[in-house]
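Handing you a structure now.
A single protein chain has been removed from this complex, and every other one stays in its place.
For chain A:
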Amino acid sequence: MIKSNTLAAPVTASSKTGLAALLLSAVFGFGVIFAVGLAQADALHDAAHDVRHANGFPCH
């Protein structure tokens, strides 16, 4: 019962929603891409080095 309630909520919302949800998701996406691809902190740069090169991000 509880389960069906929690599952039903997103459905009613998804029929017509969520500019806020869409935007928030995109903001998270930008944050992740920035951290993996662009941030210049040394530790991040070193760990993500090969992925940056392989995915066409300017690296060094």
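Please note the rule applied: a residue touches a chain if its C-beta (ideal position, glycine included) is under 8 Å from a C-beta of that chain, and two chains touch if they have at least 3 such contacts; residues count from 1.
We take it that contacts and distances are computed from a predicted model.
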Exercise. Mind telling me which option in "Cobalt transporter", "PadR family transcriptional regulator", "Oxidoreductase" or "ABC-type antimicrobial peptide transport system, permease component" is what UniProt lists for the chain we can't see?
Key: "Cobalt transporter"
Quiz item: Residues on chain A that touch the omitted chain in the whole complex?
Solution: 3-4, 7-8, 10-11, 13-14, 16-18, 21-26, 28-33, 35-38, 40, 47-48, 50-51, 53-60
